[in-house]
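Note that one protein chain is taken out, while the other chains of the complex remain in position.
For clarity, chains are labelled A and B in written order, and residue numbers in each chain start from 1.
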Amino acid sequence: MKGYLIYLLTRLGQFALVVFIGINITFIVTHATPIDPVEQSIAAATQYGSTSPEAIALMRQSLKELYGLEGGLGDQYLAFWRRVAVGNFGPSLSAFPTPVAVLIGRALPWTAALLTISTLLTWVLGNLLGGLAGYYRRSRALRLAGVLAMTFHPIPYYIVAFLLLIVFGYLWPVLPLGGGSTMNMPREWSWAFVGSLVSHSILPILSLALVGLGGWFMGMRSLVSNIVTEDYVVYAELGGVERRRILASYVMRNALVPQVTGLAMSLGAIFNGAIITEQVFGYPGVGTLLVSAVYAGDYSLVLGITTVSIVAVSLAVLLIDLLYPLLDPRVRAR
Amino acid sequence: MTEPVLTVSGLRAHYRTSAFGVEREVRAVDDISLRIAANEIYGLAGESSSGKTTLIKTIANAIQPPLEVLAGSVVFNFRDRSVDIHDVTPRELSAIRWKHLSYIMQGSMNVLNPVRRVRHSFVDFAFRHIGQPMPAFLEVVRGHLQRLHLAPDVLDAFPHQLSGGMRQRVTIALATVCRPEFIIADEPTTALDVVVQKGVLAMIHEIQRELGSSILFVTHDMSVHANLADRLGIMYAGRLVEEGRTADVFRSPRHPYTAHLIASLPRLGDSAPKKGLEGAPPSLASPPPGCRFHPRCPRATEVCRRETPPMAWLAEGHRAACFHPASEAAT
Partner (left out) sequence: MGRTVLHLLRFNRQFATGVVLLAVVAGFSCLSFFSPYPPNDSFIVPPDLPPSWDYPMGTTSRGQDLFWLLSFAIRNTLLFGIVVAVLSRILALAIGLVAGYSGGLLDRALMSLNDTFIVIPLFPILVLFYFVMREHMSWGLLALMMACLGWAYDARLIRSVAMSLRTREFTETGIFSGMSTRQILVEEHLPYVLPIVFSTTMNNINWSIGLEVTLSVLGFTDINTPTIGVLIYWANQHTALVAGIWWWIFFPVLLVVMTFIGLFLLAVSMNEYIDPRSRLGRTGG
């Protein structure tokens, strides 16, 4: 038990460190620019007419306050952290006066759902197929699956999403292309609504899965081919343990352990892919919100999304880390 | 004279690989014949790359490509059946494994599934043979462990929680829980320190006496053979070069290689400097023609370079493969 407690504390510390460094990077990026976002916003707001100098001065003042750019660098840093800690990024410029936090709060569940479902699906399926491919080396079907997985894997998420859009948008339009659910449908938990949720998420999930499968497949296949030479597997074969049991309890179970670590490490990349994919399919998650925020010049929203993304992904990694000892008893003891 | 438990005849098993346009055939086991009787500990000695690991893999039918059995047979004579281990259905093989033929592996540091408790290994290996419902089965296992002076709560531990010596003892308990007639022990004490080694060897000796099993005990450590083996076989470069009762082989080794192995053992009162054997063991992919030992043999002659010496009976229960075997020792 004590071993686990130490492990827990270490992981919590790591989580805090990651969030701290990440948010600091965000601060550095926003303040290392020669451009003043206040002036930029003013320029954008006043380009179609003339505005009195007093109005501009007022705008400047309120924007500075809005963006937390009052005072010297030190003050700005503290103000920045204060906001992040509370989760208050101010009102969104493009959807004034809706607070940024509310906008993100609306979009985040969509992204979270998409991410969780597609990642779990891809991870489980990829590892299963890869494990079988590593164990049954002669299977033609599995080798073909491997080639397919490896073909899609190096292609970036955007292009796969784009290609799917072309295929299902122009060549074989059977699936809805945009949005999270059918428009004008009442948002209650009816079968129709849930059905539309599902049909709208098929393409984004498919897109993420096509790219992700290859990675897990290859990793698991190579892990399994190494594990079958391990002493405990050879011994189990000498002991006449039936093949199915060896595959499940000796091979897969041991191979999954590093794959869980791999999952934690890839979450950042998968998240990147998810938000890009969302944008292509107009899925109402954080990704679409981010891109439209950039187009609209909404500084607070972009900053808010970046910060929330960092915290959210780090939290997910922490969760996986905490579940890890359940899978690997060797960690519990240390 | 009852039938021997194990009869190996003319066994030939090679590794054949073809990669990057290069073909290789490693003659790891080249025409080996031997017999092991019931209730007998047969020691197999030889240095690394002598082919002894391949031999026991072949005897246990743990054949994986690129290893292939090219000739010969391995016939077991168990209580209720007689089988050629390479000529059985997978179902029969599974029924034989562990119940009649078990295995203690080299460097048993890692033979138990690291993510499962020890209990599960016992269930996986032995449950189907004992034929009792789970609670009764576990009682049998606990009883067995206790008889071997192991605490029954070792079943609830994970392998990494046990020390190396402990793990080895648990493995021996695992290998004997179904009371098999034949046990193959592959370097079971090599990775252990001397004190633990002694305990493990004592355990093996005790269990063998109790079960009456035959043990094929493989190790390069001649002192272990001296203490444990009833009969001793010496392997060199994929072939058996000498075989006989342990006492006979130690007292009057016939083959020059055996003589060298035995002379290398330190003895009380013998302070003469030891001379190493010149040269190195031959590559099994391209062994020397004729007798494989001839490049390093002090007694080699022309015939040794041309022809392979057959295994010949030189005394009661003692045979060697040499054209110029040493004569019976005076003592």
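Methods note: a contact is a pair of C-beta atoms (placed from the backbone, for glycine too) under 8 Å apart; a residue touches a chain by one contact, two chains touch by 3 or more.
Note that this is a predicted model, so its numbers are computed, not measured.
Q: For the full complex, which residue in A:L12, A:I25 or A:L78 touches the chain that was left out?
A: Spelled out, the listed residue whose C-beta touches the missing chain is A:I25.
Q: In the complete assembly, which of A:L8, A:M59 or A:M150 touches the absent chain?
A: From the options A:L8, A:M59 or A:M150, the contact with the absent chain belongs to A:M150.
Q: Using the document's definition of touch, tell me which of A:V102, A:L144, A:A192 or A:V294 contacts the absent chain.
A: A:V294
Q: Suppose we count only contacts with the excluded chain; which residues of subunit A make the list?
A: 14, 17-18, 21-22, 25-26, 29-30, 32-35, 37, 40, 150-151, 153-159, 162-163, 166, 170, 218, 222, 225-226, 229, 264-265, 267-269, 271-272, 275-276, 279, 290-291, 294, 299, 302-303, 305-306, 309-310, 313-314, 317
Note that in this section only the chains that are shown with their structure count from here on.
Q: Between subunit A and subunit B, what is the separation of their C-alpha centroids in Å?
A: 55
Q: Across the complex, what residues on subunit B touch subunit A?
A: Touch list, subunit B to subunit A: 60, 62, 93-98, 102-103, 105, 107-116, 120, 124-125, 158, 160-161.
Q: Please name which positions on subunit A make contact with subunit B in the complex.
A: 230-232, 234-242, 245, 249-250, 253-254, 257, 327-330, 333
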